[in-house]
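Step one of this worksheet: look at the structure below.
Not every chain of the complex is shown here; the ones you see sit where they belong.
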Amino acid sequence: MVLGKVVGTVWATRKDEQLVGMKLQIVQEVTLDYALKDRFVVAVDSVGAGVGEIVLLAQGSSARQTELTRNKPVDAVICAIVDKLDLVITKDEAPATAA
Amino acid sequence: MVLGKVVGTVWATRKDEQLVGMKLQIVQEVTLDYALKDRFVVAVDSVGAGVGEIVLLAQGSSARQTELTRNKPVDAVICAIVDKLDLVITKDEAPATAA
């Protein structure tokens, strides 16, 4: 799964009928320090994540394995809200924690 | 899903028979400011998007989860036309809106 931050919402009136009623969140990928990367995806929210929260994204066919998204044209789903990361090994091999 | 802009159409007479009758749109990916990126894909249109419109693309096996594309050799589908984005957090952590 990919680590991201919810930064906004997409409004779309005309859409595939299977997407009606789904919340479409804009999730920007983040580093292990929660710094925003350039990459973003639009994801269906299955866990009630709010803007500003750090989340996990499941992508591809795995994004269709929630009750909300099964058999729907959805390729990214928010499947968890992150409380914290326990980072034991960093790039310089020194212990570190990102909360 | 990926955010893109419809920039044109592909004409193809000789194709897999399962693609007959499908509109093949050229969708260029865009940033959260709707600026065109270098990447583009050719997508089947399931929602009647016109050239110039900002759309959402579902890719991979998820592109086959619309009535139009089920079980067909299609790996990208336009599944929504975007009205607007509500961007609450930007790269500099300041509120912003892209309409």
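Note that the chains take the letters A and B in the order they are written out, and that residue 1 is the start of every chain.
The working rule: contacts are C-beta pairs under 8 Å (C-beta built on N, C-alpha and C of every residue); 3 or more make two chains touch, one makes a residue touch a chain.
Keep in mind the model is a prediction, meaning the values are calculated, not measured.
Novice: Assuming all chains share one sequence, and 2 are in place here, what does the full complex add up to?
Specialist: This complex, considered in full, is made up of 5 identical copies.
Rule of thumb we're sticking to: only the chains that are shown with their structure count from here on.
Novice: Taking the mean of the CA coordinates per chain, how far is chain A from chain B in Å?
Specialist: Whole-Å distance between the two chain centres: 19.
Novice: What residues of chain A sit close enough to touch chain B in their complex?
Specialist: Contact set of chain A toward chain B: 5-16, 18-19, 24, 26, 28, 36, 40-43, 51-52, 60-61, 63-64, 71-76.
Novice: Considering only the defined contacts, which chain B positions touch chain A in the complex?
Specialist: So the residues of chain B in touch with chain A come to 1-3, 32, 46-48, 56, 58-63, 65-66, 77, 79-91.
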